Structures are given as structure tokens and as C-alpha cells.
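A protein chain is absent from this complex, but the other protein chains hold their places.
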């Protein structure tokens, strides 16, 4: 997976988030403050612009720029968390120009670790971690099983989507939704839903570039 | 018509205004500020209380007390106008204890003169004058024609009601409705509507006491 | 109807109870419904008395205090006060130098204040009345009740109030009050209707994409209904109406006033457009207010009021004022 793959990933995210913007905001309206869709749409729009303005030369640089941009432009809880996720991935990839599935797996693990270090959420707290963690495991398993890249990324997307849906019955213990107590149950977590979009875009980027 | 007739009139007004309170307020909502029903309901409720607290001994005293009470308790445009109308009627009746139809006619004329002196409205301006003036004329005619009291009061009520309905197409030139310009046309004037109630109550008081 | 009230009938009294509890600088006569300065009348100082329907808070009770009013009489919601209240306010604030009645031009306010003034005069109190009629949405002609008094009321109360603190005579205070009114213009816009507690539902229906132009402060519909557009365009309509009536130039005092239900965030957006409009006309908003000052219950919308400043006005505007609704300099 080369630089253009990761640029494609960012573009696919921006497109998906824009299309799902109102849906994400409505999820946030139910158990939060109705800004998640506009936050991410603004953020990934800026990422697209930043990549166009000064195209990075390595996959790691793409992700580090994306992370820094999200931190600089999003705000809210999701800005620092998503920003950290991409920055940690970018750091993990270093300056290698062609990324193996195993390296991607390690990087996604670093993303999860970064999010958890910053936000202190564990699985089951009804946050983006509930989509990210199973995706990390799915990719690790795919690498271990030696499946081919397309299928690995499909497994990642599926795991994230499942993880997001699985937040529905949960009571939130982190973030704004936790203020609602038991009323947070019965709604999908917006950050988990957007994480599923982000990781599904990885698969779409694969379709586009391979 | 003795003191008890005029007390009955006030009671009939209070009852009618209370029953039509929301209707009057809705008329005022359309071309004014949605307070005419509560203004008059508060006012005539107070009149009822004042009459019970210190029962006046003559018809004129009943009306003067009613007028003073309306001025003291209603506020808005209708408080001074209705208050003046009743006070002028009361003054006109002096301290006579049994009032003839002719004396009532003179008193109602004084009421109209009082309202017009204070508010400077002429017929056609879409105000209470549009209900009061035809009623005054109807009573004068009944006296002239020598019809009996019941029929005279029925004619007064009918004339006032007709006058009120006739305000519907008019454009207001006095009071709050005049601010609406041509938009005031198509709505019945609340003060004309309440004047019709007040004068119909005269007829009902007759039914009750005679 | 959703309101933070105990009962429809108790609205004004309960609110006055709260005003009394919140502001030790005020004395509230709950029975007569009059808000006084707690310090009482100051001998030799002209007293300023105003009043009108409730529902416009902080007007008028919130403008009682040093540098503004001496007493305010709030009527029922959107109903002008009764003469008794006005008489109590007048006699209770007279310091022997006479009393200025500041009356917004509505039939009800005018009639009730007139009756009160006559009765006060009978009792030897020197009363002069000043009529505020700044609303350019209404034509001042034989075919209307004349222009309504709206936002300029605050300007009159502040500027004449500052002059009264200098122990200027009644005639002078009245002159300045009239001049402020003469040099002030307002225009109001509603995005939603308000709900009078006793009515229980909004005064009028306003579809999602429509607004009312040229409203007053009693929640009544305006002169015309039009489509909702950008703040910039709505402000232009309001400012054009003002500018057509009294061309804007020189140093201007300007208020962007919220009708009660509009967030301050939006009022600042409106102010930005007002300032841009004034710049275009070569006028300079050297003093301003942005906030909820002359409201209509929970109505969403705003009004703009301008006053062509004189040196005298500006100095009096800057003079110290200490009221619940307006305070600076002390």
C-alpha cells in the first residue's frame, strides 16, 4: 500500500463523512450535542485540502498530516481523539514508502492505543473504541491467517461496523452520552458509527487503487 | 329600570365576558395583542366584586362605580374607554332611582360622547364606536317610536351586534389594529365585539329582572 | 404553552416578588405594582416615571435606579398600567421638583397616563409628559394611532435620567427627552410569535420560512410578511426603513435589541450587519447596545434603534447609571 493508497483512503473518508454528515449529527443529537457530523465533515474537508496543498511523500506523512489537521480543525472530543489515532498510525508507519498488511496492522494497533491513552475508554464504554478495537483484532487475525489484502480490509470494515452496531444497547460511560445515564442505551454511538465509516473507507480505497 | 336592573346588567356582562373571554382574546390576537378578553374579564370580575362589597343605592351610582372600577383595574385602551362610557352614563342618570327608556337613551348617548371625546374615533374607524353608535341610534329611535322596553333593548342588542360584524371588512384607523394597515381588514374588531356583548347583556338583564 | 410560571393570573406579581428579592436597590410596592428606587425621592431632583405593559423586561422595572428612572409601573402582560399605579408612582417619587412621565405612544398608555397626570396635577404635583414614538414601521397619519414607542424609550430614559441627576429643571429634562425621541428611529422584525400567558398560545401563526416585518413590542403581527432570508438582507430592510425616514449620518447611538427569545450569538451577527450598513452610509456607531432590552416575552426577532447623537446626548449617555438592566460608571 503506497502513498496514493493512503491519500485515496483520506479522500474516501471525506466523501463518506460528507454523505453521512446529517446521519452522524442525528446520532449525536440523540445522546449528545448534535455536532459530530459537522465536526468530522469540517475536519476531513480540511484534511483533503491540506493533502492537496502540500502532498506528502510517504504513507506515514499522509497520516501524520491528517492527524495534525484534525487536531487543528475539529475541536470537541472527536478532534483530539481522531487526530491522535491518525498521528499514531503515521508515526508507526515511519517513512516506509510501501506498507505491508502487517505494518498496517501494527499501525492500527498504535491508533487504538493512542485513543485509549488519551480518552481512557475501554471496550464497552460506548465510544469509538468499540468499533476500533474489534477492527484492530480482525486485521491482526487476517495477517496471522495470511489472507489477501482485499479480504483483510473487508474483515476490518465488517468488524468495525459490527462493533458500532453493538454499541446500541450499551449505557455510555465516557463522553457526553454518559451524562444521560441509562437513557443513553438504545442509540448507536456517533463516534463508533463514524469509526466504522472511516475503516470501511479503507476497503473502498483498496478497491479504487488496486 | 331600578338599581337591581342595573346590577343585573353588570352581572350579565361579567358572565358573558367570562364565557367569551377566549374568543375576545383571539379576536385581539388577530389584529392586536391578545389581551382584550383577559382585560375585560378581569375588569368586570372586579366590578362584580365592587358592587357586592358596597352595593350602590341608585342606578347612576351602580354605573359610576362600575366605570371607576374599570378605570382602576383594566388598563390598556379598553379600561379608560369602557370606564368613561359607564361613568358618563352614570353621571347622566344622576341619582334618579327608576330610569325610563328615554333617560337610558340619553345616558347611552353620553357614553358614546365620552368614548369619542377620549378616543377621538369616529364610526368606520373599526373600534367599539362602530358597535356603540348604531346602538345609541337604535335606542333613540325606539324611544321616539314608543316601543316597549323589551323590544327597545332587543333593538339595541341587534344594532350593536350588526355594528360589530360590520367592522370585519374595515381597515382600522384607531387603536392597535391601525398599525396593521390594510392587514386589519377581514377581522372583527375585539372592542366592537365586546361592546355587542355588553349591550346584549342589557337585554338579558331585562329578561331576568322583568 | 410552556412557561416558568406558577399561575397565569400571578405572573406579574410573582415576577415583581422576584425583582424585589433580587435587587436591594429597588423597593417594590407589590400591592400597587410600582417599582421604586429604594433610596426614595431626592429633594430637588426631577423624578422620571415610566410604565407600560409587562412582558418587555428589563423595560421598565429594570431601568429604575441612579441615572435612569425613579419609578416604573408595570401593567398586566401587554396591558398598559392603570391610572392608580401611575399616580402612586408619581406621588411616591416626586421630590418636589416635578415628575416627567415617559409614555410610549399606544392608545392605552396615553389614556391611562393622561388620566393619572390630570389627577396628580389636581393634587399639586407638577407633571410633564413626553411621548415616545420612534417606530418607523407605522405611518404617523390621521389613519393610524400614530407611531408606536419602542426601543427609543430606553434612550429617552437613560439620557433624560442622566440630566435629571444634575438637578436640571423639569422643563429642561422634558426638552432633552423630546429631543432624544425626535432624533431616534426604530424598526422591528419577528421570526416567531410570542405567547401571552393568558392567551395560552402564540398570538399568530408564522410558517417556518416566513418572518414579520415592522412589528411593535406587543407581539402583534407586523406591517408585512415576507420570506426568511439572510441576516444581511433582513437588516438592510430594517435599516433602509430607518434611513428613508431620517437619513443616517454622523455619530450615532445604536441598539440591536433582542425580542426575548433570540440568542445573543444571533444579535451579534445582526450587529455586524448594522455596523456595515452604517459605515456604508457614512454614519459612525460611536455608542451601542446589543442584547435584550425591550422585549416581547419569548418572541424571536430583533429591533434596531438609532439615535443621531449630539454632544449633549453623548455626555449624558456616558454618565454613570446603576440599574438592574443597564449599569456603568458605578
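Per-chain numbering from 1; labels A, B and C assigned in written order.
To be clear about the criterion, a contact is a pair of C-beta atoms (placed from the backbone, for glycine too) under 8 Å apart; a residue touches a chain by one contact, two chains touch by 3 or more.
In this text the structure is predicted, and so the values were computed from the model without any measurement.
Asker: Who does the absent chain touch among those shown?
Answerer: In the entire complex, chains touched by the missing one are A, C.
Asker: Please pick, from C:107, C:243 or C:262, the residue that touches the omitted chain in the full complex.
Answerer: Final answer for the missing-chain contact: C:262.
Asker: Hey, which of A:12, A:35 or A:109 is the one touching the hidden chain?
Answerer: A:35
Asker: What does the interface between chain C and the hidden chain look like in terms of residue numbers?
Answerer: Chain C touches the missing chain through residues 1-7, 11, 14-19, 21-22, 54-55, 57-58, 62, 77, 191-192, 208, 211, 228, 230-232, 234, 260-273, 275, 285, 288, 290, 292, 295, 297-298, 300, 302, 322, 324, 327-330.
Asker: List every residue of chain A that touches the chain not included in the displayed model.
Answerer: Residues in contact with the chain left out: 22, 25-26, 29-35, 37-39, 42, 71-81, 118-119, 171, 173-176, 178-181, 183.
The rule is short, and it goes like this: only the chains that are shown with their structure count from here on.
Asker: Just curious, how far off is chain B from chain A if you go by their C-alpha centres, in Å?
Answerer: 74
Asker: Would you kindly tell me how far, in whole Å, the mean C-alpha position of chain C lies from that of chain A?
Answerer: Taking the mean C-alpha position of each chain, the two centres sit 54 Å apart.
Asker: Once you find the CA centre of chain B and the CA centre of chain C, what distance in Å lies between them?
Answerer: 32
Asker: At least two other chains touched by the same residue of chain A: list those residues.
Answerer: Residues: none.
Asker: Which chain C residues reach two or more other chains?
Answerer: Not one residue in chain C touches at least two other chains.
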